[in-house]
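Only one protein chain is missing from this complex, and each of the others stays in its spot.
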């Protein structure tokens, strides 16, 4: 075990542990790309990594890419196609095994808001948000189509809300079979990985509950930072700390030290 | 005027005369390609020629191509894309100005059969044809989508029938506004060019009538070779014979002499 | 270490095909790229009852139909372009041995696109209003048929259009010009619908005229329209499309195109063709001997050969590509 690591590094490693070797996986820019390429560098050497721009077979060089078409990623791609191919033929089709998305807000049913922050509910009439965010990007497509997906989010009360004000990317919607009724090919978010721990959905109600917490955190801290009455799984456990190998692999990927700032 | 030419050459030249410079035009393999490239070689140097395979900017070399992906056509293309692009984005979209298709059978409303020949009508239950033909290919797509299209067909009674037994590519269907009601983006066949003359549709009834005959033919021969009571246009005329320039251009294109056999 | 997906043609057919499957190929053109060698191997291993999905007919479908391996087929064009009618397919249809469902060429491309995108249907603005819509060979007793290309209302305009059913074949055997051992592939010449097919099929096996080093793909990633991540296996098979053409690689073999189609015009001719050109070789080198080394040289030096020039430095020599195939089997 290494104890000299940052919270964001633990989050990235915990996320990367969810990725299995050989899977077809889609990563966004930033944290999710670091988590994904950590998995490739550590335990999933044959993960089939793609971006929503249709960049296949690339491994970032020279630091975290600024974007999907950043030359740090374009430099060693084996194939460039298109958004229609990547998000359509490979993700919305149900072919992609796992995606990773971020969130400005997430709620008890794993619904994600990345569109905007309003003062209170939007109401009957749509109005501009007080704070405009980045919109859906490919996250909605991943949320609808990927066999499962992971949500990475900083664990703060303002982000963990009872009900997001705008559902950008559907989790389990109102819970229960609400998602199933829409007939999405993807089965929904399998975990929310935060800066404090890991939440997973109850198989029936699809409400997210605390599954595990990081060694530096604890149930109380997590409850204090969650904006709904978070339930506990039957066997809440401590997430194993990063091994030296894991940390070394992550830091090779995060060569510009984004997670260590 | 040159009088030393074959009937098929006259047909190709008459067809080529229908193609205007600068048009986006789709040609099939065989006669229609010869007619189209004759137009390019003679009076339409900037015709934008394409095939249904998505071969753009190519001019056949070494003789008539055996097919759309024949190396005689692939040898100097400027762009290769796909059937979806050529037939979908450029033809079915309504973007293509003119197409040329062939026919095994054509009827008084310009409906084309290239699927099969049955003994009598097919009947209520579909059954295999006595003679199986080549199917729709891209002709149905051209017939639905091209702004206008030309039908090239040998003028024989068995081919000019009152009603085709199978509509592979829609002309004006039952005539009148039958085609319009289906909402096709393309406006239908503008001419049937045969080995004997040229038929054009009446603007109201959309029944094809004799517009002009070739110098070596005549109204009687055409009537004798048409399987319906062919009507005459108000001013049936003689099609001008090929000029020396036209014939020279056609023979440069038809370098393997397909039309002179 | 990169994955090595190279297997022999015989192994590919053994692993990835079965009687009665939906088998797709020919997502190229009647005279162009198609994985015809795969069809020969299907016959060698006596696959039967195939439901063939060919965007357009090719000599492969012509042969499979003539030899009785296909019972159902769907395609957009059933001829051989400049080589005339496809005698094998034609006879099988006329004799009722193959039931052919007719669509147009765009319809087939759209149906593959819909399969690729996993749509329940794809909008049809073509094929409607003709007997392509009203006549359904797979459901012959319903006329006019409302199930083949059903009507549907555009929710924006209220206008009626049609809907095509998606295609999701069990297997696609796709001819490509160049592939690396991981299944990254470059096609020279029109894609026709090979891109859509590679995404629509449940499994993809590539037949590559040549194997190249992966560096070639990294130099030309925009040409790699089929990435290895969606490919099950790669077969090194020079002249995989023979007697059809592979732009940049070889010209159409006009004499064999004609002789083959003539042979497929009769049962005896078909039997002789199968004996002489399907069952007669033991392995890849035997197949190339059958084509004839002189003919191979001649067909390889056509006017499009310059299209291959940029990639020649990465081509693996024949022996090396064969050795990699052996290595992968071990």
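Descriptive notes on the structure:
As written, the chain order gives the labels A, B and C, with residue 1 at the start of each chain.
Here, a residue touches a chain if its C-beta (ideal position, glycine included) is under 8 Å from a C-beta of that chain, and two chains touch if they have at least 3 such contacts.
Just so you know, these numbers come straight off a predicted model, no measurement behind them.
Which of A:5, A:109, A:149 or A:166 touches the hidden chain is settled by the complete complex: it is A:166. Contact with the chain not shown here comes from a single listed residue; of B:94, B:218 or B:240, that residue is B:94.
Screening A:16, A:57 or A:138 against the full complex identifies A:138 as the residue touching the chain left out. If you put the hidden chain back, the residue from A:16, A:57 or A:88 that touches it is A:88. Annotation for subunit C: contacts to the undisplayed chain at residues 117-123, 125, 150-157, 159, 161, 163, 165, 186-189, 191, 219-223, 225, 306-307, 309-310.
For subunit A, the list of residues touching the undisplayed chain reads 29-30, 51-55, 61-62, 64-72, 74-75, 80-84, 87-88, 91-92, 111, 115, 122, 124-141, 143-145, 166-170, 173, 179, 182-185. Mapped onto subunit B, contacts with the missing chain fall at residues 24, 46, 48, 50, 56-57, 74, 76-81, 85, 88-90, 92-95, 185.
Methods note: only the chains that are shown with their structure count from here on.
Arrangement of the chains shown, judged by which pairs touch: a linear chain-to-chain path with two open ends.
Each chain gets a centre from the mean of its Cα atoms; for subunit A and subunit B, those two points are 56 Å apart. Here the CA centre of subunit A is 39 Å from the CA centre of subunit C.
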